[in-house]
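Here it is, the structure in full.
What follows is an incomplete set of chains from the complex, kept in their original frame.
Just so it is clear, A and B label the chains in written order, and each chain counts residues from 1 on its own.
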Amino acid sequence: MVPLHLHPDRLLPADSGTRTVARDLFASVEHLPIVSPHGHTDPAWFAEDRPWTNATELLLAPDHYLYRMLYSQGVSLASLGVADRNGPPATDPREAWRVFASHQKLFRGTPSRIWLDHVLAVVFGIEVALDPDSADLIFDRIGEALATPAFRPRALFERFNIELIATTDGAHERLDHHEAIRQSGWSGRVVTAYRPDAVIDPEHEQFRSALDAFANLTGEDVTSWRGYLAAHRKRRAYFAEMGATSTDHGHPTAATANLSAVDAEALFDRVMRGDVSPADAELFRAQMLTEMAGMSVDDGLVMQIHPGSFRNHNRGLFLSHGRDKGADIPTRTDYVHALKPMLDRFGTSAELSVILFTLDETAYARELAPLAGHYPCLKLGPAWWFHDSPEGMRRFREMTTETAGFYNTVGFNDDTRAFLSIPARHDVSRRIDCGFLARLVAEHRLSMADAQELAVDLTYNLVRQAYRLDQVTPPPAPLAAAAE
Amino acid sequence: MVPLHLHPDRLLPADSGTRTVARDLFASVEHLPIVSPHGHTDPAWFAEDRPWTNATELLLAPDHYLYRMLYSQGVSLASLGVADRNGPPATDPREAWRVFASHQKLFRGTPSRIWLDHVLAVVFGIEVALDPDSADLIFDRIGEALATPAFRPRALFERFNIELIATTDGAHERLDHHEAIRQSGWSGRVVTAYRPDAVIDPEHEQFRSALDAFANLTGEDVTSWRGYLAAHRKRRAYFAEMGATSTDHGHPTAATANLSAVDAEALFDRVMRGDVSPADAELFRAQMLTEMAGMSVDDGLVMQIHPGSFRNHNRGLFLSHGRDKGADIPTRTDYVHALKPMLDRFGTSAELSVILFTLDETAYARELAPLAGHYPCLKLGPAWWFHDSPEGMRRFREMTTETAGFYNTVGFNDDTRAFLSIPARHDVSRRIDCGFLARLVAEHRLSMADAQELAVDLTYNLVRQAYRLDQVTPPPAPLAAAAE
């Protein structure tokens, strides 16, 4: 079998002088706590603290980063244990793992490989690389570990040194697991974030059922514009009680609108009647971003906008397997014109804070850095999704820093449902940021003292400030020591 | 005169540790056979094996990479021997060569300079750089060489270690030269590729005459939708007999359509009547891409799409000199929406294989890598045309690998009509790929063993698989040795 060894200098720049600087910077942030202000872990894990079952069900079958690549090379989703519209297939998990193991070369040069190696080596202490020869051994080792208390969700949360993690929950969803976590007495900080897409997007397949739940949970008449807005306000307040400091909006575009109250209500009425054109659907989503911004001015929830994904692009796969099967493809995304209506209304508000994400890297230098380098209410989220990778993170810093600086960015988001990969993802981000800072130092564009302060800010302080986490949890004692 | 010397480390990364790795990788692929699955060499050269005449007629006058740059600085095309609509000018080839030699500084930092230096140094064994002092000497040396048997097309084909080369021929063109090559007993593998643009694009200046030839060659009534499609099928089958494993489509955009049979036939009828609007022309091209995909599902020809060039942008030059005079300019190109109709119909077919190219690098990370990293039928062609260059190839790998991996790419295309530059172009590609792999190794993102396997795959194996060349020619003995 091939040994698995994580090199201590991995992902740092190859140039020896630059690497030396990067190593020093990384040493100062490597062990800082993980702050995860945006992601998709399941709160049930932390509420119930039940053991996970096996490698396939934990690491492979739910991870569209992995199975999209295998699917692209003709591997069937059924053979990997991925559920279709009829539910999970009868595939033997061990067999699925072997299929995965036999296609490892597809992941060469990808972040998936980096994350998986980290999970195997660091989380499970496995010392051989995954391949057909080691597949069974690794499957067994993971299964054995998962059966032990040390690998239950809460134990890993603590071992990973997670200071805070946010889940993302629908506006129409109960927060029972969050309630349960709070009442459990467990010290882990798990908060929620308000994601109202299903009750805002008339083209969402759950729109009607989500609206029903939204009405039931709030007691509001959500078929009236006034009641619908009141329902949002109620739920936002409840989410804030459950620790939320942010909302999240995943629209096809970044379009915003600034309709008069009369026009907004008329549009809402058309949407409710159900005969909504694509243009009206887009306009309603656009208007609702502005409405959400207005509510953020009032309640202080930080607004995240994640636009630009063409969802469920593969029609055949959507029909057979449903949503979220690795078939979402980025599209060209405009921000300058799209955000103007919202900014015309709330752009000079001192209370508003909007974090912008993109799947279109051409917007970094052209639109996003200039916007964030001017508007007090705008900040840049980190490299997202397909760009949450070493090259993607480098390009993010190279294309945004000169115009927006570092202080209009917000630290790292792991944005993942793959809980075990969270330390790996933060590790990658810290290494790449330190490598970028080291290059600036090596090129005499930044002093070492400034770089050291920045390394800690990019890793720890900015995320806490940008997501207004100070009201949720105070800075820990260890940080003060580490930052000395 | 200034010595001409190709440095053995040319194009490898400057960092010494990284360069050492790159050198090792390159040594293992430098001498692998050349596989050239897509290009524009003239099959007459290999059928007739007649000597070329002189440096200007071979290297300068037909090469729009060279004369576009000279033209951009005010050098007249006539002075370079470039033909206009009245045919070749009366320019003395030696005088044209002197003009070219006196403007060499324009090519500093360009791939044209790299290719030319390689042709001079390696193909002709010339030891001085081209400049006004050496122009006559080099012109004479090339002329003398071309008069010898060792510089005839077939001899150079063998010396270049070309395992297979594909030409590109119109759907309406006879393949007499390909027939002649087959019947000649010569062992060189020269195949064709099916390029039906002239009979598909109603805005092509040869559309009507090409349709006439298309009808004559197939005996079909190409003025009926049924007959037109049957003619395509017949010619595809004949091209496959002549070794074709692929088709090629050079449309202004990547648009596809998925019309009903009735609507497609009505559109075809409008096109045939000749009163075709730009929108109808675009829709017909779009529908025909989908029809071609359907035929590929049946006959197994790999489909190449080369979209996004605004042809003949310079109106004055087009009027005086005609097509293909270095005045084609790339445009912004969408793939996500454009390809959806075709993918809705054939996107989950296991038989279909489509290779996508682009002149719009912004699509690499945003659209093409996500599409190829998901759809089994989609693969990424290498950096094309203006991007077939050291920086262009680097950006291609940096922006596609993390999402699509290496195995959804297809190796290198030289895509050239400049036969003597083919070894130079493959040399550049191999060096840049090895440099990229070396950086991943130096940054501990890839093991050396994986990099070694990848270097051979990127150079030799992927192109054979992606273009389904195994039915044309078996892997040679030398490779097995080299890959050990």
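Observations on the model:
We adopt the following convention: a residue touches a chain if its C-beta (ideal position, glycine included) is under 8 Å from a C-beta of that chain, and two chains touch if they have at least 3 such contacts.
None of these values were measured; they are calculated from a predicted model.
Oligomeric state of the entire complex in this file, given as copies of the one sequence with 2 shown: 3.
Definition applied: only the chains that are shown with their structure count from here on.
Between the two copies, chain A and chain B, the C-alpha superposition involves a rotation of 120 degrees in steps of 5.
Note for the complex: chain B touches chain A at residues 13, 15, 17-18, 334, 336-337, 340, 343-344, 347-348, 350, 362, 365-367, 369-376, 378, 398-399, 401-408, 439-440, 442-447, 449-450, 453-454.
On chain A, the positions that touch chain B within their shared complex are 2, 7, 9-16, 68-69, 71-74, 105-111, 114, 310, 313-317, 326-332, 359-362, 386-387, 389-392.
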